[in-house]
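Quick notes on the structure that follows.
One protein chain is absent from this view; the other protein chains keep their places.
Coming up: chain A.
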Amino acid sequence: MSRAALLVLADGRFPAGGHAHSGGAEAAVKAGRITGAASLEDFCRGRLHTTGTVSAALAAAAALGLDPVALDEAADARTPSAALRVAARRLGRQLLRAARVAWPAPELDALARQFPKGAHQPVVLGVAARAAGLDAEDAAYCSAYESVSGPATAVVRLLSLDPFDATAVLARLAPQLDEVARAAAESARRAVGEGVDALPAASAPLLEVGAEGHAGWAVRLFAS
């Protein structure tokens, strides 16, 4: 296993289409709920401890080799917003295309056959991490980090926020990212014995409501 594979997978320049999504930040900016670095940080904390935690646990469980079909169903049940399910599958399909070239593996080929329209992105991320020789906690780190780095990068563009300030937000969140990744890997290990109900299901009501509103906008900078 190469630990450096984690840097490749987590790199914002990894060609998986993530840059086109704001993780709900565009809707929150429009609603006046994100206005600068402090509210961005609060937004990121909320996202990390809700959908970020769920995504990290799904990714970790997929990295452990749990059945991707069961995990994808668990992701559906934890993603009530139809707009967010569409976004998650689109991101999953793009990630799978890149990952199959980067780390060719039969498990990734099987995933493409099982989900022609795309599986939920965290499930694909976990299987990709596995193909890259990474472990459950690595996959959880990658997913948890994406849950906050996406909105932080988006807000730099949406509000012309100083990129130094956005990066400082991410740096301040690092200890919580450690906690979330560890807890996600732990719940994924429990899910091996107890099934997918052992995975967290934390939700963020405003992200769900905002995503439905955002999907209906005629003009927007980000896809979600």
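As a convention for this text, a contact is a pair of C-beta atoms (placed from the backbone, for glycine too) under 8 Å apart; a residue touches a chain by one contact, two chains touch by 3 or more; residues count from 1.
In this section, contacts and distances are computed from a predicted model.
The chain that is not shown carries the UniProt protein name "Urease accessory protein UreD", picked from "Succinate dehydrogenase / fumarate reductase iron-sulfur subunit", "Urease accessory protein UreD", "Spore germination protein" or "Helix-turn-helix domain-containing protein".
Listed residues A:9, A:44 or A:95: the one in touch with the omitted chain is A:44. Shown as candidates are A:110, A:174 or A:201; the residue that touches the absent chain is A:201.
The omitted chain makes contact with just one of the residues A:135, A:186 or A:212: A:212.
Although one chain is not displayed, chain A still touches it through residues 24, 28, 31, 33-34, 39, 42-50, 53, 73-74, 76-83, 85, 176, 197, 200-209, 212-213, 215-216.
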